[in-house]
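Structure provided below as structure tokens; questions to follow.
Right, subunit A next:
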Amino acid sequence: MRWDFASVLDNTDALLVGAAGTLRIFAICLVLGLSLGLIVGLGRYSRNRWLHIPATIFVEFFRNTPVLVQILWFYFALPILLPFQISPLAAASLGISLNSAAFSAEIYRGGIQSIETGQWDGARALGMRWGQAMRRIILPQALKRMLPALTNRAIEIFKMSTLASAVAYVELLQQGKLIASLNYNPIEAYTAVAVIFFVFLWPLVQFSYFLERRLKRDE
Partner candidate 1 sequence: MTILKVAGLTKRFGATDVLRGIDLEVARGERIAILGASGSGKSTLLRCLNFMERPGGGTIALDGQLLGREGKAGERTYRESELIQVRQRVGMVFQQFNLFPHMTAIGNVMEGLRTVRGLPKPEAEARATAELARVGLAEKADTYPAHLSGGQKQRVAIARALAMDPEMLLFDEPTSALDPELVGEVLNVILALAGEGRTMMLVTHELGFAYHVATRVIFLADGAIHEQGTPDEVLKNPKKDRTRAFLASHKQFSF
Partner candidate 2 sequence: MAYQWDFSPVLANAPLLVEGLVNTLRITGTALVCGVALGLGLALLRLSPRRLLSWPAGFVIEVFRTTPPLVQLFWFFFALPILVGIEMTPFVAGAVTFSIQSAAFFAEVFRAGIQSIERGQWDGARAIGMRHDQALRRIILPQAVKRMIPAFMERAIELMKTTTLIATISYADLLFAANEVSQKTFRPLETYTVVALIYFVVIFLASQVARLVELRLARSGESTVH
């Protein structure tokens, strides 16, 4: 059978647009997800009931519902409650970010809890407030331990960007669908998309292996 990659190469423009879309939603969700995750993670870590319980509900809910369901809810259901439309990008970003926040919250919590209490003692003995101790002493140490897991989260976020195609957001897979339907070459189109994702993610995956090995060696 004839492989027709020529038509795919003709459509590099479309693929580049798709790649830009993928990177955009990846960046948005990475930043939102990991920063919201830190806040929720601190809430999970806190012993104050007013912080801990909402944080726990948030984490349990967004970890135990599929991302695609959340994206569709934000796209179809939420606009009913609000006086404005929700764009595909907004719906997909909300779904992926909240899900990532829930997962990274647990990573943050685990990382912070793994720092022995002696470090808190040392910080407080110098007269540091809770916020200062967290920012100057605890988090920098915890971050090193959390890096492998957070990198894995980033990889997952990148892969989840394809879910945005379900609400017709223009990213790589959506462009792949377009090319396939216009040129009747799904094999080449989807293989090309898969290869592009692999090329993007492979260095990141290798980096996360490197981080894991370095952590194991240093611990």
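Just so it is clear, a residue touches a chain if its C-beta (ideal position, glycine included) is under 8 Å from a C-beta of that chain, and two chains touch if they have at least 3 such contacts; residues count from 1.
Candidate selection criterion: all candidates are chains of the complex that A comes from, given by their letters.
Keep in mind that this is a model prediction, so the values were computed, not measured.
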Practice problem: Mark the candidate that touches any copy of subunit A in this complex, from 1 or 2. | Solution: 2
Practice problem: Note which residues of subunit A are touching candidate 2 in the complex, please. | Solution: 1, 60-61, 63-70, 72-73, 76-78, 80-81, 155, 158-163, 165-166, 173, 176-177, 180, 186-187, 189-191, 193-194, 197-198, 201-202, 205
